[in-house]
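Complex shown without one protein chain; remaining protein chains in place.
In this document, chain identifiers A and B correspond to the written order of the chains, with residue numbering beginning at 1 in each.
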Amino acid sequence: MDLSFDLLGNALVSGLLLGGFYAAVTIGVTISFGMLDIVNIAHPAFIILGSYTAYIANSVFGFDPILSSIVLLPAFYLLGVAIYHVYDVSFERRGDASIRGLAFFFGLLFITEVTLVLTFGVDYRLVDAPYIGPSLHFGVIDLPLRLLVPFVVSLALIGALQLFMSYTFIGRAVQAVAQDPMALRLMAANPSKIKRIAFGLSIASASVAGAILIIIQPVEPSIARDYIGRIFAICVMGGLGSFSGTIVAAMILGIMESFTSTFYGPSWSPAVAFGFLLITLAIRPAGLFGRG
Amino acid sequence: MSAPLLQVEGLGKRFGGFVALSDIELEVAEGERLGLIGPNGSGKSTLVNCLCGTLRNDAGQVTFGGHRLDGLPAHRRTRLGIARSFQLPRPFPTLTLAENVRVPILYAADVKLGRIPADPRRRCEELLDMVGLLAKADRKPADLTQIEMRKLELARTMASEPRLLIADEAMAGLSHQEVDDILALLMMLNGQGVTIIMIEHIMRAVLAFSQRLVVLVAGRKIADGDPQDIVRQPDVVAAYLGS
Partner (left out) sequence: MRNLLFILLAIVAAVATFAAAKLIGNAYVFFAGYVVLQYIVLATAWNILGGYTGYVNFGTAAFFALGAYTTVVLHKTVPFLPLPAMMLVGGVISGVIGLGMGYLTLRLRGTFFSIATLAMAVVAQTLITNWNFVGGSRGAYIIRPASSPIFPGDYIQYLFVVMLLLSVISVSAARAIQHSRLGYGFSAIRDDEAAAEASGVPTLRLKLIATALSGGLMGMAGAPLPYYVTYLDPASGFSLSYAVNTIAMPLIGGTATWLGPVIGAILLGTLQQVATVTISSALSLLLVGLLLVGFVIAAPKGIVGWFTR
């Protein structure tokens, strides 16, 4: 184990950049699980779907993956609305949300993964963009653009969502429905409609998250499962429903994974997030920023 | 003078910055009928939850039948003899009425008898008969009316053979006759030796039922004594009507 400064420094920096990316990956679940209490464990599958749509846009049409993911936002939004509608009618209204809702999303996760395997096979796919190769150098610290650009896009995505939440009527209604659906009804807003919009946004975020994922690493259908643990670990650690909590928790996880990978080898990475989740759930389920 | 069945000393509970209960002192003697009243939000249900273990109190202590209840989970307290009916009835939806009543018989009643009752089914029927629901024993809770659900709730509470029964707004929203039915039921239970704390907004029921009245306002106890005296106290009247 070589504790030289530049190894440490680089591990720290990559960890932070990775953390930024993890925040974008998680923000959708911060909305759906943290604010709407919908356990959408299929979210990583939609992210991978976003990766593949970016891949097609890039390899077939030559478009930049990030830009094409933004163009595809409405499509993913509509997908989210459709899924919420089925979920709402089948489970939420029947008051039967727990087991069957979970099984529903698990089924969706599975169906999406298998469909992607059938369509694209299990080979790794990657995209081509001018910022994937080069790095910036500051002394001994390397800043690969491959990580830096997703980091910036991620923060922009979360920033945009936060602005929406704070400054639009619908955004504030989403925050309200998270806290008190009855009060919302009394204010003449329909909680179902608000939740539908919020869930749509949650899935829309997967489009962008998927695009930056495939920039950072090659993608194949089964890696969705690696992200389930990371996403929920971050969401719980961040206090469920808190945007700033998500960012901080994502950074912490990114750094921890980066250090583990640098000093112990990458094959232990998947266990880091999950181990973290188990410990968080056991000790402080309200998370770092949670409402005790 | 024998020790009180329930003794509450300095009980406090906060939710974040909000103080729900502060310095509550209460004693209930065995066999007593206690009424607990107070405006909405005064902390009555929070007090019940703290007594029964659904919530943990932050300060003070509760002693029941000589046992300190600190930190005991709800099921242990039920087995010790405290039972409560929920304000909004919470029956087990996939079980029949008979099965609903059977659960506490199997898990709580054994304490009083020293063993699980020899014939749980007969005891189920007894309890359902007591509340007039025997005919619907094999139906599910979804088939019940509002007052029938309240009665089921009481039957289930009784099934655990409690020494102390806390009836949390068991009469809310019921008609005049239905209120009388529940009142009669509670009086009968008290006659069988069960200590009862009645939490209610329906004044005539509370006054008819209680031997002693306790008033909670904004998380504090402001009165404790004879019902007829209490309701004339200026601060009690003010709490309800505003000063």
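Definition applied: a contact is a pair of C-beta atoms (placed from the backbone, for glycine too) under 8 Å apart; a residue touches a chain by one contact, two chains touch by 3 or more.
Computed from a prediction, not measured in an experiment: that's the story for all the values here.
Asker: Which listed residue, B:Q7, B:T78, B:T195 or B:S210, touches the chain dropped from view?
Answerer: Missing-chain contact among the listed residues: B:T78.
Asker: Among A:V117, A:V140 or A:L163, single out the residue that touches the unshown chain.
Answerer: A:V117
Asker: Given that one chain is not shown, which residue among B:R102, B:R123 or B:K221 touches it?
Answerer: B:R102
Asker: Touching the absent chain in the whole complex: find that residue among A:L108, A:L145 or A:I194.
Answerer: A:L108
Asker: Mind pulling the subunit A residues that touch the left-out chain?
Answerer: 39, 41, 86, 90, 94, 96, 98-100, 102-104, 106-108, 110-111, 113-115, 117-118, 222, 225-226, 228-229, 232-233, 236, 267-268, 270-271, 273-275, 277-278, 281-282, 285
Asker: Which parts of subunit B are in contact with the chain that was left out?
Answerer: Residues touching the hidden chain, for subunit B, are 52-54, 73-76, 78-79, 83-84, 86, 90-95, 99, 102-104, 106-109, 116, 156, 159-160.
By our rule, only the chains that are shown with their structure count from here on.
Asker: I'd like the Å distance between the centres of subunit A and subunit B, where a centre is the mean of that chain's Cα atoms.
Answerer: 46
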